[in-house]
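Worksheet: one structure, shown below.
A single protein chain has been omitted; all remaining protein chains appear in their positions.
Chain nomenclature is as follows: A, B and C, assigned in order of appearance, with residue numbering initiated at 1 for each chain independently.
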């Protein structure tokens, strides 16, 4: 039995990992840390947890918040985790950070990312960067497994696009230039913070593209795909918001390489993800939607080719709060601690 | 380990009990029976179950559909279960029926109910009625426990209203006449069958009262409350539909008995439900909604008195597909087989 | 042609009256006043108005904001209009205020109301109160018509409940005590201000009762109904929020007076509203919902009796931003200036 601390427990990402940990047979929740609702049970702000998780939320400076734990989930904004990680590592913890702080294991990669968000580009703990691993198990399982102590949990769009494109890029099913990621996200991806665009009357019947001048998740995707392709590449990425709570649907386009067909592409995807517990590959006759992955750690890929126009097209479906966030975090924890990878995650969602 | 058969597996009620049984450590799903999608895995029509429940759906007449099981869930329309129950009982099963077929353990009670729905009023298996028990454990736990073989799982509105009013009626906190049940339901309560009123464009921004001339669940509520009150009573019941998927909010009004106050009413409710695992009592300062019970077997009651007008008011929240249907069914199964009552149901929902 | 000024133009209430005034053949919009988006066209914050209303928003202190107009709509929070009204009156305007400031034409009535909201109970312009008229034309048309210069536009719940109960109370179809108003509102009723309860992920699948200890609209309803009844009365009022943008559904209950029936009640309602352009009376077989009044100034009443329980029940449907706010304001303006009452309001909504 290991003990977990959740920093940022009162946001959606914190609550999400708490819900999952409550069902995990090998973990107990030792401490909840946040800067709001301090001194009250978490179930005060999240009444669905009443009777399940009535643990008191601690201020970051409280003694209990500082106590050592085996694993620390940092569901905190950019540039918070980087300041807390060293102390947790010294107390013996393994750290899983949700932000961009540890998604890049060199200072330059981080600086590019930070610049896109208008953040300070200097990392606060550059010495830790080489020890960190990008937490996408389907591509980095071995690195996560071997003695890693810091995981940079991937961005939700990045999970969706990278899983959807990795086989195509690695097996050169498509050309490396001209990739387009047309991504639609539900609103919980923006977290709990109030924003005018997410006020119910402004959102219930509205969809829109946003941040057209550049989204920060592009860095991760290009880094991962470039690594697989063996060459740098640039993608076109469009973020769009739709009136839903959970779900990302990314429609991914590329120029089909010579000789590739619907059948060859499908076969390559099935081969690539053959042993993956959380990725399923479907052909383009499948009637799937985000609702079929809601509440699960699954990524469903509908793989096809527009043969009229000679174009490759994959539709990638995830739950942004699960495979896109807390689910991936738990999957990473399972690998870090040698638990079976599906522990606490092997559950169908609920429908409808 | 017991084996379960689900008849009507392809409706929302059938899928709901399947999802729960998959998580129950003492049950395996032996057979799925339905009249649609026959011959295909259940996961074909419900892709979220892929890899979790790929069992083939059997036609009712198939040999496998006829095999004996320990428990049979009949998630079937009115007047179907009554024709199937005897054969299942003879094969040794315990039967839990979702419809009104076994909610009334005498033929007259059934006839009243059936008349409201415009159904034939003659029960098809009247000999079985005396053996059946109304499956609301909070009021009938002892009867369910003792060798019962047929459970009439309660209606979703009935669960909501009866739990919300039982303490008041039993302890005579309110007068027996003049009770009003103002009920609002999400759309999944009407099941999977297509209806013009539930077509997305007609529903996304619409709320309405319906069936104002009489709803069939009134019979159950009046029977249960009358039993507790020791006298027949008539309620006024209003069914209303709102654009949501899951949830019932019933606002329940009564004339406060002399001498009762906010404090006395609250104390009586807390006493009544003190040991109940699934019912929680809150005072009227609680900020609760249906979302806090979604996906759970909970009933949350916000108990209060409008002291200005001398009126009793309770707001009762459930998930119509859980405590209002499959969750209650599983709770009943746990009692019937002597499992701890919360087995497979002791889980917080997910938020948001 | 008259000229209108809108104070509080950047809120939902301000935009709503602007949309209506744009279609009104006898009015031009002279000035838009607000404390946000000052100096920019209104169409900057409300792009649907681009090309229709690109007028610059003025700060309250700007010279243009002070210029005289024939009618001034004050879509401002409580206690703002009362400080601005005198100056506008002196410049010759007629004033229509959306808040509670002029809904009570005596200082005591106002104090009761203000206390419920936790506001200062002393009115800032008590001398103006006797000149004000409550702007519910169906009950006060004659008073509005005769030289009135200040209208207190009614609260949205109050419109819904008062119209739904007025005939019953006046004609003594029901007893004066024991009236219950069970009200469900869409979210736009709370305006544009961000609140945690109205963040999309917290709301899309949630309904809840709120402010159970007392809602401020009760004062208006009791005053109006008491006046019609000829005696003071107290109602029980429950406010509930559902995931919709526009619409109020109020289900109104009363104890049926001796001798009243479905037919007599329906006849009385039809008589009462016979000449009203915006109120329609239906019997309880009508399949109506809020969507059928959305975008219109209509109030649809489904009038019935629960004959089993001897109880009166009316379901009242309005659009909270139209008959519940800007539509009523325009109707009041039409009366004040002698225009046909339906001018600019005689339009079906759009469906779906």
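Note that a contact is a pair of C-beta atoms (placed from the backbone, for glycine too) under 8 Å apart; a residue touches a chain by one contact, two chains touch by 3 or more.
Here the structure is a predicted model, which is why all the values come from computation and not from measurement.
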Option from A:21, A:315, A:329 or A:345 whose C-beta touches the chain left out: A:315
Sole residue of A:42, A:96 or A:249 that reaches the chain not shown, by the stated touch rule: A:249
Touch residues of chain C, complete complex, unshown partner: 12, 15-16, 19, 22-23, 46-53, 188, 204-205, 245-246, 280, 286-288, 291-296, 300, 347-352
Hidden partner chain, residues of chain B it touches: 12, 187-188, 192, 194-196, 198-201, 203-205, 243-245
Residues of chain A in contact with the chain not shown: 178, 180, 182, 184, 186, 197, 201-202, 205-210, 212-214, 234-238, 240, 242-247, 249, 251, 253, 255, 284-285, 287-291, 294, 302, 304, 306, 308-309, 311, 313, 315, 317, 352
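Simple rule for what comes next: only the chains that are shown with their structure count from here on.
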Geometric centre: closest chain by C-alpha means: B
Taking each chain's C-alpha mean as its centre, the one farthest from chain A: C
Chain centre separation (chain B, chain C; CA means) in Å: 39
Rounded Å distance, chain A centre to chain B centre (Cα mean): 37
Chain C, residues touching no fewer than two other chains: 201, 205, 243-245
